[in-house]
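Worksheet: the structure to be examined is printed underneath.
Rather than the whole complex, this shows some of its chains in their spots.
We just call them A, B, C and D in the order they show up, numbering each chain from 1.
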Amino acid sequence: MKQNQRGNTMRYTVYLSGEIHTDWREKIKTAISEKNLPIDILTPNTDHGSSDDCGTNILGAEEKHFWKDNKAAKINSIRHMTAIKRADIVVVRFGDKYKQWNAAFDAGIATALGKSLIVEHAEEITHPLKEVDAAAMAVAENTEQVIEILEYLSRDY
Amino acid sequence: MKQNQRGNTMRYTVYLSGEIHTDWREKIKTAISEKNLPIDILTPNTDHGSSDDCGTNILGAEEKHFWKDNKAAKINSIRHMTAIKRADIVVVRFGDKYKQWNAAFDAGIATALGKSLIVEHAEEITHPLKEVDAAAMAVAENTEQVIEILEYLSRDY
Amino acid sequence: MKQNQRGNTMRYTVYLSGEIHTDWREKIKTAISEKNLPIDILTPNTDHGSSDDCGTNILGAEEKHFWKDNKAAKINSIRHMTAIKRADIVVVRFGDKYKQWNAAFDAGIATALGKSLIVEHAEEITHPLKEVDAAAMAVAENTEQVIEILEYLSRDY
Amino acid sequence: MKQNQRGNTMRYTVYLSGEIHTDWREKIKTAISEKNLPIDILTPNTDHGSSDDCGTNILGAEEKHFWKDNKAAKINSIRHMTAIKRADIVVVRFGDKYKQWNAAFDAGIATALGKSLIVEHAEEITHPLKEVDAAAMAVAENTEQVIEILEYLSRDY
């Protein structure tokens, strides 16, 4: 089995959505680079501060928290929607903190647009994630499994 | 201003997604009935027990929780997807308990399918819901506001 | 030539977008009723006051004009999008007052969704409306012509 | 935060629609070039004369103004539609002169095709543009803000 050689033109664009407080995206990027996988990675803004403040920083202050959040979320949605539409695969990681409704929201968008969904989360939160998992093509328990899937899908035949 | 008289054929199909532990759907149904609004309501299974157990009850037991949940969530998705696709408006209510990732997931599906999204939630959870709210055509703080919107949209001109 | 008899099932759903300060919609509705045309009419909210204020009236006051307008326009978009999607034909009338960007915006949406577009406007504003007219299946100078087109399209063969 | 380096493949195609009488497009192009942003810019014909006359110049004269405009607008629509469909983001600027219905028309097309819409206009015309703004992911008051948004969206993570 050869990987990514001439004759095979299978390539993937993968959007890494969800949790932004651990280094899981770096693990995947490093693996892709080291294994030379034919995969392009797209990401959201992973810098929490600028992600929350971009609306008011660029377009002007708001007194109400609602509008501050609204302006930021809309600007960020430009990146999210562009990335999801361009992706073949959307990976959504659910961590052990925060509400993470944006992650489930992205999973819903990816599902409705017919993207292949891979979900990563710990076993403990299987029950509340059952609807998201039911739409997924793979449910991984850790990032290593996600990398193994991407490597497997990139094999050359 | 007349409501729902001949000459106006504006009608809506509305799917009520999200939280299933309070009577908010009954309030909306009652209001529609009392005000004679031209609105058809679609709902998920709101009976928690049968919703969780339908997969194993009908298709056979599973040892692993993951597969029990998976079978149930898939059967329920038939109803959810049929309802969202048929709806003009999807209302998603976030309560004060549980993870409610399925609600955010439904909101993502509705958004990607171009449905008009109305979100209802308390002000305290504005920040984690900002991505969902940013895709909504209205963000209500209580069910009375949702009813007022539906009534307003049903006016006859 | 018979109109709307059994054997012919041609029917149209028509959305009347645009100018709301004259009685052109009433003329069309009256003609449809008198001529018994097989046409269902959909309309926006034509009451200027409630259309402008619905957001703040229902969902709470805003200090900034921008957000007041934003909340109202989003609620109204639920009706507009439902109507345009349901329509076979979208009629957009441009009057002689106001900016009417919402009318041109609706025409763009209708065009992109593949709806048959009929535009009505006075000859004097042909030049600035040339992009909208170029997407239209008919450009009428008055409401009588719109009615004649609807009657012609409803003939039974 | 690094911009546009290897490892991140986020790129955008942006169509600059709307007002053609100031140099706002040049400002954006210059900024993209200077900041080396991963953005491809598409534009309409910004030469007023050839844009108005292309139909009759190429396909033959017309006595009626309507058909002169019609022929030109249709040829130009080839460029507009190709650009909007190809774009991830459509920026529409409304100036302080002219009817600019074509700008609102483009915004409607972009919205219906699911493109991310950024609108730029002065605060004074917020009310008549409320329907367009309500569909936008960002409403800027000047071109500098548009550039800041594009720069923010292009950050590498």
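In this section, a contact is a pair of C-beta atoms (placed from the backbone, for glycine too) under 8 Å apart; a residue touches a chain by one contact, two chains touch by 3 or more.
Only a predicted model underlies this, so the values are computations on that prediction, with no experimental measurement involved.
S.K.: In total, how many chains does the complex have, if 4 are shown?
M.R.: If we count every copy in the full complex rather than just the 4 shown, we get 8.
Just so it is clear, only the chains that are shown with their structure count from here on.
S.K.: How would you label the chain C and chain D contact, same or different, if same means the shared numbers make up over half of all numbers there?
M.R.: Same: when the shared numbers are divided by all numbers used, the fraction is over half.
S.K.: Centre to centre, by mean C-alpha position, how many angstrom separate chain C and chain D?
M.R.: 26
S.K.: Provide the C-alpha centroid distance between chain B and chain D, rounded to the nearest whole angstrom.
M.R.: Chain centres of chain B and chain D, defined by C-alpha means, are spaced 36 Å apart.
S.K.: Could you tell me the distance, in whole angstrom, between the mean C-alpha positions of chain A and chain C?
M.R.: Averaging C-alpha atoms per chain gives centres 41 Å apart.
S.K.: Residues touching two or more other chains, restricted to chain C: which are they?
M.R.: 74, 77
S.K.: Give every residue of chain C touching chain B within the complex, in rising order.
M.R.: Contacts found on chain C: 13, 25, 29, 33, 40-47, 50, 54, 58-60, 71, 74-75, 77-79, 81-83, 85.
S.K.: Can you list the chain B residues touching chain A in their complex?
M.R.: 65-66, 69-70, 72-74, 76-77, 80, 94, 98-113, 123, 125-135, 139
S.K.: Within their complex, state which residues of chain D touch chain A.
M.R.: Going by the criterion above, the answer is residues 1, 7-10, 12, 88-89, 114, 116, 118, 136-141, 145, 148-149, 152-153, 155, 157.
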